[in-house]
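Just one protein chain is left out here, and the rest sit where they should.
Coming up: chain A.
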């Protein structure tokens, strides 16, 4: 699946609208992922996963910052995310199915906070973008 010029425009403009809220949304998406897909919690036995957890907020910000970087380098995702790709392959080894759960919850979070901007075309572009990022993050798994 290839990101078209229109997809890239949609993703960038969405990220512009999110502005400084990216970190907050990252945390919310994680919270949604843990609530809806409890198996994802197995990767965080060392975290306090209760509502409002500082660890979840901090981790959400980390994820959001990585996504912001990906948006800024949307023309070269493998290059921009190479280090994270190594991390996920050799250290974290998060099963690939989980990227779909987090991607879905990122979409839900954006739909909640930006209902008007979350048009069908933007929804499609964002889904493709998260899918592309997930593919890069799992590309060195084997």
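Here, a contact is a pair of C-beta atoms (placed from the backbone, for glycine too) under 8 Å apart; a residue touches a chain by one contact, two chains touch by 3 or more; residues count from 1.
The rule is short, and it goes like this: contacts and distances are computed from a predicted model.
When the listed names "DNA-directed DNA polymerase", "Hemoglobin subunit beta-like isoform X1", "ER membrane protein complex subunit 1" or "Acidic fibroblast growth factor intracellular-binding protein" are checked against UniProt, the chain not shown comes out as "Hemoglobin subunit beta-like isoform X1". From the set A:72, A:92 or A:124, the residue in touch with the chain omitted from the display is A:124, counting the whole complex. Even with one chain removed from view, chain A keeps its contact list with that chain: residues 28, 31-32, 34-37, 51, 104-105, 107-109, 111-113, 115, 118-121, 123-124, 127.
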